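Note that one protein chain is taken out, while the other chains of the complex remain in position.
Lettered A, B and C in written order, each chain numbered from 1.
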Amino acid sequence: MLNKEQIAQRIAHELRNGMYVNLGIGIPTLVANYVPEGMTIVLQSENGLLGMGPFPFDGEEDPDLINAGKQTITTIPGSVFFDSAMSFGMIRAGKVDLTVLGAMEVADNGDIANWKIPGKMVKGMGGAMDLVASAKNIIVAMQHCSRDGKSKLLSSCSLPITGLACVKKVVSDLGVFDIDHRGFVLLERAPGISVETIVNATEGRLHVPDQVPEMTF
Amino acid sequence: MLNKEQIAQRIAHELRNGMYVNLGIGIPTLVANYVPEGMTIVLQSENGLLGMGPFPFDGEEDPDLINAGKQTITTIPGSVFFDSAMSFGMIRAGKVDLTVLGAMEVADNGDIANWKIPGKMVKGMGGAMDLVASAKNIIVAMQHCSRDGKSKLLSSCSLPITGLACVKKVVSDLGVFDIDHRGFVLLERAPGISVETIVNATEGRLHVPDQVPEMTF
Amino acid sequence: MNKVVQNAQEAIFDIQDGMTLMLGGFGLCGIPENLIEALVNKGLKNLTCISNNAGVDDFGIGLMLQGKQVKKMISSYVGENAEFERQLLSGELEVELIPQGTLATRCMAAGYGMPAVFTPAGVGTEVAHGKETRVFNGKTYLMEHAFDSDFALVKAWKGDTQGNLIFRATARNFNPLMAMAGKITIVEVEELLPAGELDPDQIHTPGIYVHRIFQGLNYEKRIEQRTVKPRQD
Partner (left out) sequence: MNKVVQNAQEAIFDIQDGMTLMLGGFGLCGIPENLIEALVNKGLKNLTCISNNAGVDDFGIGLMLQGKQVKKMISSYVGENAEFERQLLSGELEVELIPQGTLATRCMAAGYGMPAVFTPAGVGTEVAHGKETRVFNGKTYLMEHAFDSDFALVKAWKGDTQGNLIFRATARNFNPLMAMAGKITIVEVEELLPAGELDPDQIHTPGIYVHRIFQGLNYEKRIEQRTVKPRQD
């Protein structure tokens, strides 16, 4: 099984030079650590920044400069600040090439649930509903199963959904999956994970091609 | 009868300290020359400027700095530039306190026609339709009659209209008129002009109060 | 044209119980600290607050929640605040959660005189309940209405006596949008300058949108998530 860093590392394979990318809170944020040498990508933070840089050195934090996770960050040459309407304007207009999000559940038609667990505290959707409704290309980083072993790749979401039929690809701790009319399409297995393990861990429709390579890093 | 300068001078009486004002091309532009001493008004030019200053000195023209009439102008302390969407956004949101426009015809319900004469060349409405549809307070500066003596204060416009029921006040060469449910309400006569002259020159409904003072400057 | 007031207390003199307020900021970044303090001191009640977040327990809008001044929050994310959670679960506080881009765009719509806008955010979710939907080019959108608020409370970096504003870094966020959207817009700035001191090409909010402005005091600018990397040396 992949750990969080490995999930992020595998997602980084999907990056292409020149992409504008929005990384959600959690595992998606780690993807920034695995941008291939020599490749330029520009990170969008929906609170109003294009060109997000690394964390500041200790003592150089600027309270006016944070990312969407409210972490202190820095700029890089070419960074731009803008207001929240323009930020979601460029998201809505499809200018962000790739969005990486966490999820609680994904359905085999691409529905995603990642904002609310009824009965528990409701923190709010933040920008997640805007992102999933508008992004051209959404990759979900997630655990394949809950702690009690229930599949989170489902035939339909049980939690309140964030957006309809929007997820294009899932990278879980067990494998990599496209989502198309066949449901989850198994592209790669995590090292040491069998197809049978993945079949058993997936409640939604799963298409298994004849050849399913083990992923490489 | 008032000349153009006097029409502008009379309209300047409507200015109040701190107003944001949009002045149309022609007579309205002249109003800026009669802002009372000690009063501050801020001129909005819909091509993207708040705080329009006077014409530049000869030799100091800046081709990047023009007003909506495409004339070279200057800025003043406190001026701001913005794009055309924000410019019409502030107009549409009612932030401009007073709009002064020319007109070919005004109807006694406040309809205005000032953009097109069918069969002749059509130059376009520019920002006029936006202004008349949104301005809180519209004053029209106009000639009372055409050159062949026909009234331009009508029961209904004969030319293609620019906006519906929007004009609040008319200053013509013959007098000053409010527009309300009674039609044109004669407030002031131009010096030496009789009520009878105004009645005869006005095709639309005209309400004449018992007392109609002659205007003063 | 006298927009300058002395301080936050004077600026909010006519805000009353039960009104609807917009408050700028994202998390604790770019919040109107002086104005919030004045609202707390004045003890206003039954306020409806439109703000992306609700502060933390002991700072920002959290201070107003401590004083039970807020009847309803309209926000996109409220997860940093235990007192908030308590009041919500006890039914003392109403909350309307809306997508962050919808929040921003409804502010912009108000400032641009657009009564409604279309966004795909929330289609098919509980956010869509009771809202009109419409299909354009095969994609479904929700119709969302411009916000209608009594006051907008905004924090800018620099401002001038005509109300022109410049924001700094990501402290911009919702501030310029709310500045445009308030029926009355009150702005606190770190530095208040005479008109003419700001470059006309670089003003984010034209003064036509601003009704009152003052220079704020004692900015704390608390950081919510201090993330740093170690120095190499």
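What we mean here is this: a contact is a pair of C-beta atoms (placed from the backbone, for glycine too) under 8 Å apart; a residue touches a chain by one contact, two chains touch by 3 or more.
Computed from a predicted model, the values in this text were never measured in an experiment.
All shown chains touched by the missing chain in the whole complex, by label: A, B, C. If you put the hidden chain back, the residue from C:Asn137, C:Asn218 or C:Gln232 that touches it is C:Asn137.
In the complete complex, the hidden chain is touched by one of B:Thr40, B:Gln71, B:Asn137 or B:Ser151, namely B:Gln71.
Contact with the chain that does not appear here is found for just one residue of A:Gly94, A:Pro191 or A:Pro209, A:Gly94. Residues of chain B that touch the chain left out of view are 45-49, 54-67, 69-73, 75, 81-85, 87-89, 91-92, 121-130, 133-134, 160-164. On the side of chain C, touch with the chain left out of the figure occurs at residues 105, 112-119, 136-137, 139, 141, 145, 166-169, 172, 200-202. Listed by residue number, the positions of chain A touching the unshown chain are 17-18, 20, 40, 42, 44, 50-51, 75-82, 85-86, 88-96, 134.
Basically, only the chains that are shown with their structure count from here on.
Looking at contacts between chains, the pair that accounts for the most C-beta pairs is A-C. Averaged C-alpha coordinates give centres for chain B and chain C that are 37 Å from one another. Averaging Cα coordinates per chain places chain A and chain C 28 Å apart. Our note on geometry: chain A versus chain B, Cα centroid distance of 56 Å, whole angstroms. Contact of a single residue of chain A with at least two other chains is seen at no position.
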